[in-house]
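Note that one protein chain is taken out, while the other chains of the complex remain in position.
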Amino acid sequence: MNYTALAKSIFRGDRKAAARLISIVEDEEEGYEDAMKLVFSGTKGAGVLGVTGPPGVGKSTLVFELAKRYRKNGKSVGIVAVDPTSPLTGGAILGDRIRMTDLAGDQGVFIRSMGTRGGTGGLSLQASNTIRILDAMGCEEIIVETVGAGQTQVDIMGLADTVVVVTMPGTGDEVQSIKAGLLEIADIYVVNKMDLPGAMSTAADLKSMLNLVDDWKGWKPPVLLASANSGRGIDELTGSIGGHRSRMLDPVVSMERRSKQARKEIFDIITGQIMHSIASNIQADELDAIVREVVEKKTNPYDAARKISIAASRTGKPPKAL
Amino acid sequence: MARKIRVLIAKPGLDGHDRGAKVVARALRDAGMEVIYTGLHQSPEQIVQTALQEDVDAIGLSSLSGAHDVLFPRVMELVKKNRMKVLVTAGGIIPEEDIPALKKCGIAAVFGPGTPIDDIVKFHKERLSQKG
Partner (left out) sequence: MLMALALKKKGKAGARRGNSSGQTARPGRQPKAVVPETAERRAGYPNLSWIETDPFYVQDRDFDYGERLGLPGEYPFTRGIHRDMYLGRLWTMRQFAGFGSAFETNRRFKYLLSHGETGLSVAFDYPTLYGYDTDDPHSEGEYGKCGVAVSSLEDMTVLFDGIPLDTVSTSMTINGPASVIWAMYLGAAEAQGVSKSRLRGTIQNDVLKEYIAQKSFIFPPAPSMRLVIDTFEYGMHNVPSWNTISISGYHIREAGSTAVQELAFTLADGLEYVRQGIERGLDPNLFVPRLSFFFNAHNDFFEEIAKYRAARRIWAREMKESFGLTSERAMKLRFHTQTAGCTLTAEQPENNITRVSIQAMAAVLGGTQSLHTNSLDEALALPTEKAVRTALRTQQIIAYESGIPNVVDPLGGSYYVEWLTDQMEERAYRIFDEISMYGGVIGAIERGYFQKAITESSYRYQKEVERKERIVVGVNEFTTDEPLEIPTLRLDPKGRDRQVARLRKLRRTRDRSKFESAMNRLRKIAEGEENTMPAILDAVRAKATLGEVTGVLRDVFGEYSEQQII
């Protein structure tokens, strides 16, 4: 299919077309890449903010508050909310669509929920395509919200200019889970629900953890307190986001981050293409047979992988297998 | 990759009875669909905007307050205005005599209390199997 007409309507700000193209990208429908090439050329350079953290810490409310601030400053806002897809059923509940108070539905806000799915292209790729579509449609500020725990974690650093890691006061689980994988990616920390007991000590824990890392390259992530529900601390947060963003104006810093991101995306695409060619060149039962050989120890995983790689580079296109 | 069916489960109006809506949402999820749940107290405008942005294949409206007679037709009006191709169903406490009017404005099915959830899942699968 040719979706370039759809892509062109997106440049005119057509919301329905944007919504449709996002689905097409998510479903990895034949020909979506060509549409994305066009979209890439039409992006206007929206600011991209990543918000992540363990479940239940109030990320969505925080995102809502940030979006309200952007709207107040006259910016149009896109929000991409990513929730996990069930590996068992392939289904997903994408529940955290934020309630926008404006009764009629604010035309300056576009919210899109995504399941992590696990297609061959990988989620990061679909998320970054979604961001580009929203950018090309005219969103000036884009916020990506992901759950920063579990296996299907999105590489939010590869998508966003600034990453905010959110946590809340509690039993220590939250801080532990940050330690386990979010520590390196944060540009800003927020201890949300600051009214709950233990907020100060959670912030102190985070700060002491940060002190263990010494190579900040000029930006040491601040630890902020906020209460998204009552709106407290949000102005400080937007200030801090602005501070981090102005650092990105430095060409050296910016080039480093963006090169990393572009490199990652290119390799994600290559991985996706390899997976895709495996899927289109190897029959399911053929693949099953190779897998079985490894299980039955008739061969080892390395030789099996080689065999699949060779088969995948065959020419001709047997029916899809995966 | 298989095309994913996306469904919006929406609660227009002010009633807070989300038990049924959540059970349906979970059942559709378990059937492999992507379900977007709006949360409570959504206006028809918000629901249709959400459906448009999320590019859903179906909308399930749930109301137990009796406001369906005003709010559901309003949703349908907006669906038509936006020229959306979307399957709309309704559930909750809806008196028998209100059903013809709802169907007339384009609601494909009304699932009253006691409808087996499997019926709802099947209905969506059948009607949305040729997505696109």
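Which chain is which? They are A and B, in the order written, and residues in each are numbered from 1.
Heads up, the rule we're going with is that a residue touches a chain if its C-beta (ideal position, glycine included) is under 8 Å from a C-beta of that chain, and two chains touch if they have at least 3 such contacts.
Just so we're clear, the structure is a prediction, and the values are computed from it rather than from any experiment.
Asker: Which of the chains on display does the removed chain touch in the whole complex?
Answerer: Visible chains that the missing one touches: A, B.
Asker: Given the contact definition stated above, which residue among A:197, A:218 or A:251 touches the chain not shown here?
Answerer: From the options A:197, A:218 or A:251, the contact with the absent chain belongs to A:197.
Asker: Touching residues of subunit A against the unshown chain: what are they?
Answerer: Those residues of subunit A that touch the unshown chain are 56, 58, 60-61, 64, 93, 95-96, 98-99, 101, 103, 168, 170-171, 193, 195-198, 229-231.
Asker: Please identify, in ascending order, the residues of subunit B that touch the omitted chain?
Answerer: So the residues of subunit B touching the unseen chain are 13-19, 22-23, 25-26, 29, 37, 39-41, 43, 65-71, 74, 93, 95-97, 112-114, 116-118.
The definition used in the following text is that only the chains that are shown with their structure count from here on.
Asker: How many angstrom between the C-alpha centroids of subunit B and subunit A?
Answerer: 28
Asker: So in the complex, which bits of subunit A are touching subunit B?
Answerer: 15-16, 19-20, 22-23, 26-29, 85-86, 89-95, 97, 99-100, 103-105, 110-113, 115, 117, 119-120
Asker: Quick check on the complex: what are the subunit B residues that touch subunit A?
Answerer: Touch residues, subunit B against subunit A: 1-4, 6, 25-26, 28-39, 41-43, 45-46, 48-50, 52-55, 82, 84.
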